[in-house]
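So that we are looking at the same thing, I have put the structure below in structure tokens.
A selection of the complex's chains, in situ.
Order as written gives the chain letters A, B and C; numbering starts at 1 within each chain.
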Amino acid sequence: MRLHVVNPNASAAMTEGIASAARDATPAGASVTVTGAAGGPLSIEGPVDGAMAVPWMLQRIEEAERAGTDGHVIACFDDTGLDAARCLARAPVVGIGEAAYHCASLLADRFAVVTSVPEALPVLRGNLIRYGLAARCAGLRAAGVPVLEIDAGTPEALAAIRREVHAGLEQDGADAIVLGCAGMAALAADLSEDFDCPVIEGIAAGLALAAALAGAGLRTSKRGGYAAPRQKAPR
Amino acid sequence: MRLHVVNPNASAAMTEGIASAARDATPAGASVTVTGAAGGPLSIEGPVDGAMAVPWMLQRIEEAERAGTDGHVIACFDDTGLDAARCLARAPVVGIGEAAYHCASLLADRFAVVTSVPEALPVLRGNLIRYGLAARCAGLRAAGVPVLEIDAGTPEALAAIRREVHAGLEQDGADAIVLGCAGMAALAADLSEDFDCPVIEGIAAGLALAAALAGAGLRTSKRGGYAAPRQKAPR
Amino acid sequence: MRLHVVNPNASAAMTEGIASAARDATPAGASVTVTGAAGGPLSIEGPVDGAMAVPWMLQRIEEAERAGTDGHVIACFDDTGLDAARCLARAPVVGIGEAAYHCASLLADRFAVVTSVPEALPVLRGNLIRYGLAARCAGLRAAGVPVLEIDAGTPEALAAIRREVHAGLEQDGADAIVLGCAGMAALAADLSEDFDCPVIEGIAAGLALAAALAGAGLRTSKRGGYAAPRQKAPR
């Protein structure tokens, strides 16, 4: 089984980090290819970056689809361009935010999300409402740490993230934690052990669900909302 | 007061039609400029077209914002790129779908939406859920008529639209109708008279609400979800 | 365009204050008449006052309707008697609470409401649920200041209001503020500047939306819930 992870951010360093996380989380019997957007914003921080990144990301989805990929993972916690990607694919397409919420819903009554910066919260809130899983989310929390500092792994960044994980469990009453930022993937195992509860990061969750769907022979619906786009007459 | 209507579809004919509808619906004391996307898909029919159109549309939003516009209207019933446009604007930004739903909510207990083709329904449903107005919508209906035939105004197209308006009122129990396609703007007045109920089309609703917000001195929030995008380091 | 603002409170001083706020917020091309209830409670503080005020208010709606008004605004943040008023009017009718929520929803992802006293909160919560906009409301807050002290503009009252505005933005995570009391209208501009976000008061919002609907040629639905009342046989 061949899985494709696309990083909608144009940063090559970020793509490398995602590739490293994907190597650690490759499902049994699968091989994973990681691609990055050839253009668009270096990092996606809000709706404008997201909008500018999607056309470049869709290119990668189409290329991988033509190459015969069995499943796609969109490696941005905003699930940027997810609906459009599904229109271009027969293989299943999973966003890492969506994947993490669904996995958390199968392991715990309610989960809290800990993400990087407060600006990210409205997009995540909107996604949870549309997916139908908002009632399963006990709290949406921002650690107040920009993505680059998270990548750098400074002690201050780690302390801020741990503080919010603790608050999500104790104040919000969550039973599991979703890490709302691709850059936090490496922290999941330690946090899970320290707080003795599921701590879910999206790249592993996304690869696992894409492999599950593909392995079960399931494909994206081409009826209704995810129908292939109509051909246009030339201008 | 200067208002800006942007057509995210690249079709010049469609932009002309929108300009004509906008002339008929210019609010008192306002002047309206209509622009069209300089590139992207000729018509927006689904999420991929929407995604490819947004970068071109955002260009127009930025230009109009720099030129000192007092309010923006996005003339696509999908409200394509609405969040991203708000991030780039200090002036209010209103989508024609959103505008029509809000107006209908002020005139009737529940409204039905009549749009062109069934593929359009999932995007509209998702928007209604996110805006919070899904419970006010008694029914989402597609006339099964492509946009171009609506523009051509064939008797068959008109008959199909009237049939769904009737069903929305009688079967769904709606008290008002929202026309879910920019190309239906010219039909609103006649339908309203024939069915003796509010029939709301988005261009008039969008211009009216943008003028209302701008006239009241209100501007798009720059906190949280609609903050201006961060500057990126050059690649 | 002729707009009618009715103050359901019988206090003449309050009617004057509303008239002053309405003068500052008259939409372009409109003239505004402000009327006050000829009887009923001096001030509306809870459901009993509201119930006793509505018959008097409906009298004003009927008079203005007969006089040919193009739109009505109910100047009580509880939106007292809104459904009944719509049954009596062909022109659009907008409550100032409802108007403020709709405007806030077009400018921000989520808003917080700051009102006078805690007793007011259940009515506002019920309205938000019925309008469908409860999910857009990040927090409902009472400053703990009675309406008369707000009108008097004491430093303590202002400090209490500012404290709740701050809490709505920082603790509730709102991106905009709705001032939930007609007496706070004069504070909106300063608060908006100081907190650098939209601060919406209902009289301006109500006039703007009533003018928008009327200007777009839209009228209250006479189907379903807002049908004119049936004539009764004499007793």
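The rule is simple: contacts are C-beta pairs under 8 Å (C-beta built on N, C-alpha and C of every residue); 3 or more make two chains touch, one makes a residue touch a chain.
This is a predicted model, so every value here is computed, not measured.
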| item | value |
| --- | --- |
| With 3 copies placed, total copies in this complex | 6 |
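FYI, only the chains that are shown with their structure count from here on.
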| item | value |
| --- | --- |
| Gap in Å, rounded to a whole number, between the CA centres of subunit B and subunit A | 30 |
| Between subunit B and subunit C, centroid-to-centroid distance (C-alpha), Å | 27 |
| Shared interface positions of subunit C, touching two or more other chains | 109-110, 135, 173, 175 |
| Contacting residues of subunit B [partner subunit C, same complex] | 1, 25, 27-30, 92, 94, 98, 102-103, 105-110, 131-136, 169, 173-176, 189, 196-198, 200, 204-205, 207-209, 211-213, 215-226 |
| Subunit B-touching residues of subunit A, taken from the complex the two chains share | 10, 41-43, 45-52, 54-55, 58, 81, 83-84, 86-88, 118-119, 121-123, 126, 129-130, 224-225, 227, 229-230, 232-233, 235 |
| Of all residues in subunit A, those that touch subunit C in their complex | 118, 121-122, 125-126, 129 |
